[in-house]
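Quick one: this structure, given as structure tokens, is what I'll be asking you about.
The complex appears here without one of its protein chains, the remainder shown in place.
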Amino acid sequence: MIVKHLAIRRTTEGNDQILDLTAAVQGAVADSGVATGQASLLVQGSTAALTTLEYEPGLVGNDVARALERLAPRDGRYLHEETWHDDNGHSHIRASVIGPSLALPIAGGRVPLGTWQQIVLVDSDTRPRDRTIHLTIVGAAG
Amino acid sequence: MIVKHLAIRRTTEGNDQILDLTAAVQGAVADSGVATGQASLLVQGSTAALTTLEYEPGLVGNDVARALERLAPRDGRYLHEETWHDDNGHSHIRASVIGPSLALPIAGGRVPLGTWQQIVLVDSDTRPRDRTIHLTIVGAAG
Partner (left out) sequence: MIVKHLAIRRTTEGNDQILDLTAAVQGAVADSGVATGQASLLVQGSTAALTTLEYEPGLVGNDVARALERLAPRDGRYLHEETWHDDNGHSHIRASVIGPSLALPIAGGRVPLGTWQQIVLVDSDTRPRDRTIHLTIVGAAG
């Protein structure tokens, strides 16, 4: 059995910026030597999330953010903001509903994603952030 | 340690059709011989999602789709659709927010689900699709 840990680091602009992590994750899986197993991904912090998405400009730059605005409007009223005198109540909600983690099977030495399916970080905070995504890989060599 | 990979294949009608994968997943776990461990599930593609749900006609045939309509209306405006001349902008959003993966513990040789809790595929695309759900199982025999 092989067990590996890796941290992926990215600087974001916040405000629902979406970054494509696919190459970093597939690279880590390839480097691990695991042929069959699983990867667990977690973004550190409570205002960013992980999911998969077709990484194309319309969804990435507009459509996802507009839908999240329906769920948790930027200008809504949040006790979080009144308590802490900040402006990111909506960011916390958006991140918690999408979720902070992914459970990814590894088969044939890679994560079997679809062609138009990318692993993405959605950073909903209201300012630029340095983000760390932790990734552990467990499995068997080929 | 036991490490297994399996692909579950299903044909869907799209349009938020929801399929019950519980028997397929519990069967794969039983066949693997793993008593204690974990299963990682991922649906391939960016317009379908995995979660758990009480698999009964009201939720499956109406209520989930109506709630997703609030999050990402079918007739909303999506740059994705304007760019690619398709009609499934809402499908991508719905799938990304629910999420493509599940991390399932295995205990006593099965996934310890509730009685009214089923593992489901939610296919939000706008046309019938052939779907593959990848499943890897890692753990120890009893």
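The letters A and B name the chains in turn, as written, and every chain counts its residues from 1.
One rule holds in what follows: a residue touches a chain if its C-beta (ideal position, glycine included) is under 8 Å from a C-beta of that chain, and two chains touch if they have at least 3 such contacts.
Everything quoted here is computed from the prediction, not taken from an experiment.
Engineer: Looking at the whole complex, which of B:Glu54, B:Glu82 or B:Asp130 touches the chain that is not displayed?
Structural biologist: The one listed residue touching the chain not shown is B:Glu54.
Engineer: Which one, B:Leu6, B:Ala48, B:Val64 or B:Leu135, makes contact with the chain that was left out?
Structural biologist: Spelled out, the listed residue whose C-beta touches the missing chain is B:Val64.
Engineer: Pick out which of B:Ala28, B:Ala48, B:Val111 or B:Ile133 touches the chain that's been left out of the picture.
Structural biologist: B:Val111
Engineer: What chain B residues would touch the chain not displayed?
Structural biologist: 1, 36-40, 51-54, 56-59, 61-64, 66-67, 70-71, 97-99, 101-107, 111-114, 116-118, 120, 138-140
Engineer: List every residue of chain A that touches the chain not included in the displayed model.
Structural biologist: Residues of chain A in touch with the missing chain: 1, 3-5, 7, 38, 40-42, 44-46, 70-72, 76, 78-84, 89, 92-93, 95-97, 99-104, 132, 134-136, 138.
Following the convention adopted for this analysis, only the chains that are shown with their structure count from here on.
Engineer: Between chain A and chain B, what's the gap in Å when you average each chain's C-alpha atoms?
Structural biologist: Distance between chain centres: 18 Å.
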